[in-house]
Every structure is written in structure tokens, then in C-alpha cells.
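Below you'll find the structure, written out as C-alpha cells, and then a few comments.
All protein chains but one are shown at their positions in the complex.
Coming up: chain A.
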Amino acid sequence: MSSEYLMRFLEIGAIDLKGDDTKLEKLRATAKGLSTVLKKAPAKTVCFTMAAADPGIASDDPTIQAAMTVLRMQWETVSNAYARPPVAILRAILLDAIVLAARSDDAISVAFVNTARNALAQAETSDEEAVWREAVGEIEAKVDARAEEEWATPEMIEVEALQYSPPAAVTASFKPTKVERSSLNTQMHAAAGPWGGTNPNQYQPNHNPQQWSAEFASKMSVAVAQAIDSAVEGLAPTPIDLSKPLTALANAVALHVDNVLASFSTATAGLQRRTNLLWWKEALYSTSAQESYLDLPLYEAASLMALDLHEQVPTYSPASVSSFLKEAIRCLPVDPADANSDKREVAVLVQESRTTAFMQPFRNLAAQYVQAAEGRGPLLSVIGHPQNPGTIDAGQFRALVGIDATARMTPAEWGTYLFRELQSARATNAGVKRSKRK
């Protein structure tokens, strides 16, 4: 499986390695090495993909040079085996390496898919279409599966049962008490007549029956009451400690409520995202610029829409979000008097993005996401680091961003191109804090 794209890519490029396992192994080992490099530094995905997607990439491009260094480690004499630097072979290796890395890393997948969709349309790649279609299709299916999880709106929310096991039955300790018979006997004997021991009844029952019975009742009730009191006192229950089972119950209920709320918010997050998306498209209002897109010049609005939508949606978004942006941009009115409104030169658009005050928030974000351009890389590198605000000449422009300076884009193409670049850049720059714009 791992060599599938490598071999097929080479075959399409009229490079025949059939029956030469030695060479193939060297190329495979290089692809594996580069995929390890990529996994360690996912931010390189964009440059790797852009280099792999352009047959016209210069042989002195830093990415190609880096790949060549890795290939040389495997195959020392590679330079002598080809008329010029074997860019086609390095591109095949790069594609294979990216797919290998993307299979195990979702962030790399997002960056690869978005970048490939941008770059392939700008390069002379029609003969490689079958391989690219398959590679992007495979990785995009993976990205879409993850995006669907984040954007899904389930009809029912499934909640797990409450995780609580009641404590074992508590047995109250009970010790039956007996009436102290000897003291009761003594007191009753004392109540019976003057012959009783301590504190006897001073009356004889036969001489003063009336007084005797009053005294007897008084003494007997005290004696019996004392006996009952002491017996009851012995029956007082030991207090039972319920704090532990009650705390466990409280914790279980709290966890359950948390889980319920989490499932609920997961279910409603997708709904919230969809609602926001619809509101955004229908309102055509930029919350960041606090202005309607309808009041802005067409291409400025397209750039701003890309930026706003990027801030609104998560990294894992279905491919249809780009289509949504495209449709939203197409809703903007075209000025019939403006001859440039349907298509404008990319080089001019980039130059404006580098210099106009309006694009400052875009430049700030781009500068956070990517470093200044050294070789082939995203437009963001050129826009985000306009150290030298002069116009970039056509040759350098092609080398840096892979687009012909004379190429023209519609507002929708321009907006979706920028949006995909922003999505790719954020996916592979998880550590970068997003700017809070006013």
C-alpha cells in the first residue's frame, strides 16, 4: 500500500522502475524518512504538498533540496543517474511521504487536502490527475469523517445510564438490655412497708391503708420509672455515618449530569455551527469589520469573508464549507462598470493584500501562522511578511507561490484559495494562539 502512489506516480511520469527493486527500495526508504520528518514538523505539510503538486518546481527549491538530501543518504550517486536534478522522482517521494504521514495524523491530512486542492489547479498536472484524485480522495474521506463528527446534529441524544452502585445495607448495632432486677426488688420491698430497707414506706398497709397506698404509688412509680428509664437508656442507638454513601451518590449524579450536558452540547454544537453559517451567509455582514460585505469592494470583501469564515469554523470542517464560501462570495453584487470585476490578476491581488491597510488583520494572522517565504510555500507567507513591499517580479512570484503572475482569479476563487490556506495553516500550527480581533 505504501508504495502504491510512489510507483504509480513514477509510471505516469514515464519513469519505469519495474524489476529494479534496489532502486525502488531506496526511494521507499526516502519516502519513509521524509514522512517521519513530516510527523515531527507537521507545519512543513504545506510546502511538501506544494512542491509535490507542481511539475515546474525549481530544483533549487528548499523543499526539493531537503528531499534530495534525504534521497542522497539512501542513494549516493543519484545525481549522476539523471540528466538534471530528478525533481519528478522527488515529487513522487514527497507525495508518498505526505500520504504516509497523513494516514496517522489528522492535522497533516487537513493541510494536505486543502493545499492540494489549491495547488493542483495552478500547475500542469493533468496527466497526473488519476493519482492525485485517488490520494486526495483517500485522505479527504478521513478528514470528512472527522468533520462529520464535529458538525453532526443527531436526532436523538444518547445518554449513558447513571453509574452508581448503592452501598451495602447498614446493620444498626442493637444490644437488648435487661431491667436491673435486684435494685427494683429492693425499691419495691421498701415501698411495701416500714420493714423495707433504705427509704421505706412509713405506713402499714393494714393501719393506714389510705396513706400507705398513696406512699406506695409514689415510691413504686419512681422505682418502676427508674427501671424503665435505665432500660430505655441502654437501648439508645449508635449513630450511623451516611456521609460516604451520600457523597458517592452526589458525585455519580454530578458526573452523569456532566455527561448529559456534554452529549447535549456536542449535539447542539453542530447545530450552532450550521445556524451561524447560515446567518453569516444570509446577513453578509462582517462581525470583525462591523460592516456589510455588500458595501466593500468585491475582492476586499472576498478576502475578508475568507478570514471571517476561517475564524468561525473549526479546523475539521467538511469540504462543503469551501463551497459555501464560494456561493456566499457569488452573492455579492458585481459592478457592471468595473471591467476587472470578473477576474483579476493574482499578482495584483497579492500585492494589494501586502500593502493595503484593510488587510492588516489578515496579515497579522498570516504572520502568526507561517514564516516568511524561503521557497515554494503558501500565499500567506508572502502576504503575512511584507518586509519589502515592492512588487515581486513574475519569476520570483511563480517560484514562491506556484501561481503564474499572469493567472487570473474570480472573487470566489480568490476567497476560497485564501480560506483553504488559512485552514491548512491553522491545522498544522496547533500551538499558535489565535488573535483576538476587535
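In this text, a contact is a pair of C-beta atoms (placed from the backbone, for glycine too) under 8 Å apart; a residue touches a chain by one contact, two chains touch by 3 or more; residues count from 1.
As a convention for this text, contacts and distances are computed from a predicted model.
Missing chain, UniProt protein name, picked from "Heterodisulfide reductase subunit F", "OFA family MFS transporter", "Glutaconate CoA-transferase subunit A" or "ATP-binding protein": "ATP-binding protein".
When you scan A:201, A:322, A:351 or A:381 for touch with the missing chain, the hit is A:322. Considering A:37, A:121 or A:348, the position touching the chain not shown turns out to be A:121 (whole complex).
One of A:15, A:184 or A:284 touches the chain omitted from the figure, and that residue is A:15. Of the candidate positions A:25, A:129 or A:282, contact with the unshown chain belongs to A:129.
If you put the missing chain back, the residues of chain A touching it would be 12-17, 19-20, 22-23, 55-56, 59, 75, 77-89, 116-117, 120-129, 132-133, 136-137, 140-141, 144, 148, 151-152, 274, 318-320, 322-324, 326-327, 394-395, 398.
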